[in-house]
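Excluded from the complex is one protein chain; the other protein chains are retained at their positions.
We just call them A and B in the order they show up, numbering each chain from 1.
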Amino acid sequence: MKRFSRNEIVDRLNNRIRKYEPIVVCGAGTGLYARAAEREKVDFLIASAKSDALVNGLGAQEAVLPYHDANHTSGALAKHLLPVLKDTPVVAGIAAYNPYIDIRRVLKQMKQQGFSGITNSPGGSIYEGPRKKVYMAQEAEMILTAKEMDIFTMAFVTSEEEIKAMALADVIVTQCREDIRQAKVIIDYQEYLSEQVFAENKNTILLADVGNLTEAEAVQELMFRTKALGIVSEEAVESLLVHEKLTTAFEEILNL
Amino acid sequence: MRERLRRKIAGSKPILAVAAGIPLTAKAAHDSGADLIITHKEAVFGADGRLPVIARTGYGGNGNDIMMRMAEKFAAAAKGTPVIAGVGPAEPYMNVDRYTDRLLNQGIAGVTNYPTAGGWVGSYGNGIRIAGVGYSLEVEYIKRWSMRGVLTVGYCFTPEQVKQMIEADAAILSLYVPRTEKESHGWDDAPCVESAVETALKLFETAREEDKDRILLFSGATISNITDISYYLKTTKAHGYISDELVECSIIEQGVVNAVSGYRRLKVHV
Partner (left out) sequence: MSGKFTRHEILARLNKKRKAKKPIIIGAGGVGLIAKAADKAGIDIIMSYCTGPVRMNGNAGQLGYMYYVDCNGVSIEMGHKIIDRVQNTPMVAGIGVGDPYRDIDWLIDELMDIGFSGITNVPTLGGHSGALRKSMEAAGIGFNGEVKLIEKCHKKDIFTISYAFDEEQIRSMVQAGSDIVCPHVGVTQDREFQFDTLTVEQAAEKINRLYEIAVQENPEVIVACHGGPFANPESVQQGFRLTKADAFVGASTVERIPTEEAIYRTIEEFSALTLGK
């Protein structure tokens, strides 16, 4: 069970960048997912309410529903993921807008549990209107506080307004809201977002969230158009690809 | 439910029961048209990247608690395909029938005795048996719930156990095909394929002698080899197959490995 400092993770990522290798980040909902991803040298893993929901058979849209305490769920993943990993950082998803919590205390707890970083998942981006501004401010503050505590930070951005707020994060991830499902829309929109991100800071370590894209060509196109240095895969790897493999195997038997 | 299975048997199509350690697998089982989903502490361990046999040996918490916690999620993901949950009949902290009532209220359709205490051998196994918390307790439990009309699956490893489970009216029997050395996962001392089939056939013969119409599924072979499954189906003439947690694990693992290695091959804009 190894915890990584912020610099250690940033160094790893810079190493990939220097070698023109893609940064690969995956969601993990169980120890099996974590171990398998580590085997193929994933750069780090995400443990969030979404990671958990996906292995529970929920779709990405349902994964952000508030039917549980998101921070409890991601914290609970620690014992499932951390003991099987040898040398891979795990980033915990935190809902910064939980009104019951003191964010500093939550960050300290995540650090103690062995998480190496945090990300804004679920993010306030799923909300609209005036609430959204409040939540964004809270997420921005969370990222600032995390940095002070030497915790690696990754921020998902789904709209232009979030880009400035999350600018301080070590890694930025362009993401489409979960209800956007068409490849063309996803790629076009993230291209647009990435332009804004680089306009804000051309040295950003930018990743693109593949969403529900499972075709290799589509993912490659996403990377080219966004000029991202890598990808984040949650729904695709945890749910869609695994589900496909399982159903194929079961159908083969049923057809005997 | 039993009607559906009988129609399938009549149509000579194999019944597929899928062991699921995560609800996603239950969803995939439903989506593929599988007939049953079976979940238990061993499957949950396997899907979590842990050695499944440890689930039997005092680690990870009370399996019955784990089942209760996950029941609703499995039932929801299964979208109507019956979910059978493994229950330990020696439940130390609640009357096991009251527990089972609650479990069924969460959407679970039936119960099974897996992971069974029948796998303990030697003097410790003897101790378990004599203390009354071994296989015979499982048989009594299955009998009580079969009598209440609940779907029950009895896992059997010896002809004696087969007789007991048939007498207990288990709706479906899982008959064990011993594994070959490289697949052994804690049940036996691994024979070669031919003697594995021979041993399994004894179970099937015993079952058919007691009740020629009982639904018989075989479990124990790994899916990495669809030809193995086909072979065992033909030689045992089982009505179907239970894919166990090792199958689920290897598929999930393969899925993730393929995905990540694919991502590794992506080209970065220069």
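In this section, contacts are C-beta pairs under 8 Å (C-beta built on N, C-alpha and C of every residue); 3 or more make two chains touch, one makes a residue touch a chain.
In this text, all values refer to a predicted model and were calculated from it rather than measured experimentally.
Trainee: Where the complex has a chain not shown, which of B:76, B:90 or B:226 is the residue touching it?
Mentor: B:90
Trainee: If I consider the whole complex, including the chain that's not displayed, which of B:80, B:122 or B:149 touches that chain?
Mentor: B:122
Trainee: Could you pull out which residues of subunit A are in touch with the chain that's been left out?
Mentor: These residues touch the chain not displayed: 1, 79-80, 83.
Trainee: For subunit B, which residues touch the unseen chain?
Mentor: The missing chain touches subunit B at positions 41, 45, 48, 50-51, 53-64, 88, 90-93, 115, 117, 119-128, 130-133, 184-190.
As a convention for this text, only the chains that are shown with their structure count from here on.
Trainee: Across the complex, what residues on subunit B touch subunit A?
Mentor: Residue list for subunit B touching subunit A: 13-14, 16, 18, 21-29, 31-34, 46-50, 73, 76-77, 223, 226, 229-230, 233, 241, 243, 247-249, 251-264, 266-270.
Trainee: Taking the touch rule as given, give the residues of subunit A at its contact with subunit B in the complex, in rising order.
Mentor: Touching subunit B: residues 17, 20-22, 24, 26, 29-37, 39-42, 54-57, 80, 84, 216, 219-220, 223-224, 227-231, 233, 236-239, 241-254, 256 of subunit A.
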